[in-house]
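The complex is shown incomplete by one protein chain, all other protein chains being positioned as in the whole.
Which chain is which? They are A and B, in the order written, and residues in each are numbered from 1.
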Amino acid sequence: MSYLEANGVRKAFGGVQALDGCSISVEKGSMTGLIGPNGSGKTTLFNVMTGYETVDDGDVRFDGTPIQNMSPDQVFALGIGRTFQLTRVFSRLTVLENMHVAVQRTGIRALFGRWSSSREQERALELLEFVGIIGLKDLPAGNLSYGQKKLLEFAYILIAEPKVILLDEPAGGVNPTMISYLSDRIRELNKMGVTFLIVEHNMEFVMSLCDRVMVMDHGTRIGDGSPDEVRNNPAVLDAYLGA
Amino acid sequence: MTLILDAFITGLLSGAIYALMASGLTLIFGVMDIINVGQGALVILGAYLSFFLQQHFHIDLFVGLLITMPTMFLLGVGLELAFIRPIKRNRTTLSILITFAISLIIEGLLSLVFTTNLVQMHAWYVDTSLRIGNFYLAWVYIFDFALSAVLLGALYIVLYRTKFGYALRASMQNRTAAELVGINVERISAITFGIGVALAAAGGMAYGATTTFNPNSLYDLISRLLVIIILGGMGSLRGALIAALGMLVIEDITSVVWSPIWANTVFFMLLVVVLVLRPQGLFGQLEGRKQ
Partner (left out) sequence: MRKFKPYGLIALLLASIAFPIAFPSPAITTIAFFTLLYAAAATAWNIFAGYTGYIALGHAAYVGIGSYAMAIFCKDWNLQGGYLPFVLIPLAGIVAALVSIPMGWIALRTRKHTFVVVTIAMFFVFQLMAFNLRGLTNGSVGMTLPIPTDWSGAFFNFPFYYVALAILLVALGHSWWIRHSKYGLGLLAIRDDEERARGLGVKTGQFKLTAFVISAFYVGMVGALHAYFIESLYPAFAFDPLFDLVIALMCFLGGLGTLSGPILGAIILEPTQQYFTMRFSQNGYYLIIYGAMFLAIILFLPDGILPTLSRWLAKRQSSGTVRDGEDSDSVQVQAPSPNAEGVTR
């Protein structure tokens, strides 16, 4: 049994079967890629795995525990973070404030002071420095460029110390320099033990970064293996180039 | 028992009038995502217009609709272009404030022109009744019902059988997608607003013929209309119709069975109860988990 897996997940929207018995698995500590043509169900799978959608059938397990149909905050609390295709940051809050939203304090302490511990403040700054946008910390997040917002989203996920991070098209709409910068950051984190599941269209990005790649088409998995194996798999080529 | 039946029938008939007024409101929300809080004022404006035509030019109330409806349609389009179109951000919130401001202006104008004295429209069908067994029903209720049926039926035909209606429904479902397939959503918005206001004109005449009113009546009206569209589910025409009929029937029956004083409170209480059980109203959409 793997660290994070989906087993036979089915999900339909009206007449559209977005996920049709989809099963994938992610090993602990791995860098797994998920590719597939548009409409293959990748984002729906992500949504299902992180609580943004419910399943019609099948389950999702994290370290053995079923997590399908949980709410997004519950999934997040278990240690699974995710980013979105269209970056979601809190635009009217500053970059630093964005970092602190993800670390919620409950009870009386929430009323006193923005950062209840200097440890949190330190950590936020460390992370901003890690992704390289520390200089922008007091700017409203809405003022950041697209790439910088992506970095911010990445950073505020990290502040909760997730065990698994699901990245939804991290390289989308980003220039080549930034892309290699991003892969470096991701690789560093992976070395430190964070598991990654990455959905991407950018083949170079996925193939160079991931040690295992899964391919989806029409709501189910059609290929699985190392980047080289997948690259040469006729079924995969068919899916991308076929009708 | 006959009293309850009586109440049931009057409830249905009044409900039809409210359905007419509410349909415009929910249509506007469905297409434009804005809440026209001024609908109450526009209804009363329509009522006064009909009244005026009848008093000064002796034009029959129903015939007068041929004048008031197109006029108010144009007014609606004008309002949309002048005050709603320019708002780019926070549309829903600002539109509430704007339409309320428009409501105030209309109320002010009507108070100046017609004073705040209560007004009653007169016509042969208002003053005479049909007798059914022991129970008298003013003819106007029946005519109003017919009017609602005709207009709502026409609305249905326009929405489901014409190209324009098709475009309108597309805009209701997904504005961006509609734009992408070449539908001029802005033009549809203006026309929809116009239709909503025209329906208010008709509703106004129907309402005014059955109740005494003055400019202040708009508050009572808009509060009920809002309740009706929330109950029915905002943006749902079917919901507005059912909610209007249902609410008025319940209100009238409560009035007879319990007391007239509590009748209109029940109206609002019912809203609260429904919202606890079903926040999206009867036919509305629940906000799904989305990205």
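Keep this in mind: contacts are C-beta pairs under 8 Å (C-beta built on N, C-alpha and C of every residue); 3 or more make two chains touch, one makes a residue touch a chain.
Quantities reported herein were computed from a predicted structural model and do not represent experimental measurements.
Kindly state which of the options B:Val77, B:Val119, B:Val140 or B:Leu226 is in contact with the chain not pictured.
B:Leu226
Suppose we count only contacts with the excluded chain; which residues of chain A make the list?
50-52, 71-73, 76-77, 88-93, 97, 100-102, 104-106, 109-116, 123, 126-127, 129-136, 139, 143-148, 151, 156, 158, 160-161, 174-175, 177-178, 181, 184-185, 188-189, 192-194
So which bits of chain B touch the chain we can't see?
Touching the missing chain: residues 29, 33, 35, 37, 83, 86-87, 89-90, 92-94, 96-98, 100-105, 107-112, 116, 219, 223, 226-227, 229-230, 234, 261-262, 264-265, 268-269, 271-272, 275-276, 279-281, 284, 287, 289-290.
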